[in-house]
Structure formats: C-alpha cells, structure tokens
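Heads up, one of the protein chains got dropped from this complex, but the rest are sitting where they should.
So, chain A:
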C-alpha cells in the first residue's frame, strides 16, 4: 500500500520520467484537490493511440491505471477523426502486452465513461510495500503493458 500523501509526492517525479518516454505525445499532471492524476497520451500504431490515466485507488490504497484506445482516420474532407475502440481480450493482447495482468471494462461512476481498468488487486505483491520509490517500481512494471522496452527509459 502507498499512502495518498506519498503518492501525491512521488507522482510529479514520475511525470517527468514519463515525459521522456518516446511513445508519449502528451504528459499532464493534474493536481486535483485530493489526489493527483497523470494523463498520458501515447502513440501505439500509426492510426492508434492510447490515452491512459494514473490515479489513486482510495479503496486499495495503491496507484491505479486505466486506459482507452483511440482509432484515428482521415475522412474524405481531410478531417482527422478519432473514435474509441473496444476490442476483445484476444485482440487487445495483440496490441498491448497484458501478460499476466488482467483488464476489464467498467464505467466511471461519475462520468459513466467506459475505460479499460488494469486489475490492481496484486499490486503490493507485484511491487512490494516499501514506500520509498514505490511509484517508480510500479510504473516500471505496469507501464510495460504498453511498452515492454520501457525499462530502458528508466535506467
């Protein structure tokens, strides 16, 4: 578990690291009243981008990640259109490296928007409970879902 205070303290540094990620086209740290949110847009394929959000799960007291896929196309009038893409588990695994992580679709209780949520039940088992550099350990593991070579950036 990671306290909210520690999470908020460590996130700005993580934002800086993520902004060095060559796949990231936008990194924005949003300082909400209670917890901070890190918004990252990343290029995945030519016509596919991933919007991901790192936020704090107050129930499990661990960082949490949710994402959605955007498909882009150009219409007859050169308008660049974006549309959400919902894929089956098999199709999803061909785009991102889920490995042993499990992902499920659920809607945000406030906005009712649908997101893919990465299951965070085993977070402590996966990254340990030591608060120091917790988020660094966490992103080095969980962001590999989107980029298996991510660890190189973190060295």
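As a working rule, contacts are C-beta pairs under 8 Å (C-beta built on N, C-alpha and C of every residue); 3 or more make two chains touch, one makes a residue touch a chain; residues count from 1.
Just so we're on the same page, contacts and distances are computed from a predicted model.
Chemist: According to UniProt, what is the chain that's been left out of this complex called? Choose from "Multifunctional methyltransferase subunit trm112", "Auxin-responsive protein IAA2", "Ubiquitin-like modifier-activating enzyme ATG7" or "N-alpha-acetyltransferase 35, NatC auxiliary subunit".
Modeler: Going by UniProt, the chain not displayed is called "Ubiquitin-like modifier-activating enzyme ATG7".
Chemist: Touching the left-out chain: which of A:8, A:41 or A:144?
Modeler: A:41
Chemist: Consider the whole complex, including the chain that is not shown, and state which of A:1, A:74 or A:97 touches that chain.
Modeler: Candidates A:1, A:74 or A:97; residue touching the omitted chain: A:74.
Chemist: Across the whole complex, list the residues on chain A that are touched by the chain not included here.
Modeler: On the chain A side, contact with the omitted chain comes from 12, 15-16, 18-19, 21, 24-31, 39, 41, 72, 74-75, 77-84, 86, 107, 111-114.
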